[in-house]
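Supplied in structure tokens, the structure appears directly below.
A single protein chain has been removed from this complex, and every other one stays in its place.
So, subunit A:
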Amino acid sequence: MSTTAMLRIEVNGEPREVPEGASVADLLALLNLAAPKVAVERNLEIVPRSAWAATPLSEGDRLEVVHFIGGG
């Protein structure tokens, strides 16, 4: 068994590895995305910003960064 503590996830349709135990907030930091302009969807569900730090990523998670838009 491998002891590499990496999780394979998908971000915006692209495969990516993150350290085991990483949270949604950690992923956004890795992606260098500013919190005030995105929402995050994990497995077809929006993760509230208040829960980013406490939401751990799991193997196989599919995440999409949803950009905040406000045009009319």
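Note that a contact is a pair of C-beta atoms (placed from the backbone, for glycine too) under 8 Å apart; a residue touches a chain by one contact, two chains touch by 3 or more; residues count from 1.
The definition used in the following text is that contacts and distances are computed from a predicted model.
You can't see one chain of this complex, but its UniProt record names it "Molybdopterin-synthase adenylyltransferase", from the set "D-methionine transport system permease protein", "NADH-quinone oxidoreductase subunit J", "Molybdopterin-synthase adenylyltransferase" or "Aspartyl/glutamyl-tRNA(Asn/Gln) amidotransferase subunit B". If you put the hidden chain back, the residue from A:6, A:29 or A:66 that touches it is A:66. By the touch definition given at the top, subunit A reaches the unshown chain through residues 34, 36-37, 39, 41, 44-46, 48-51, 64, 66-72.
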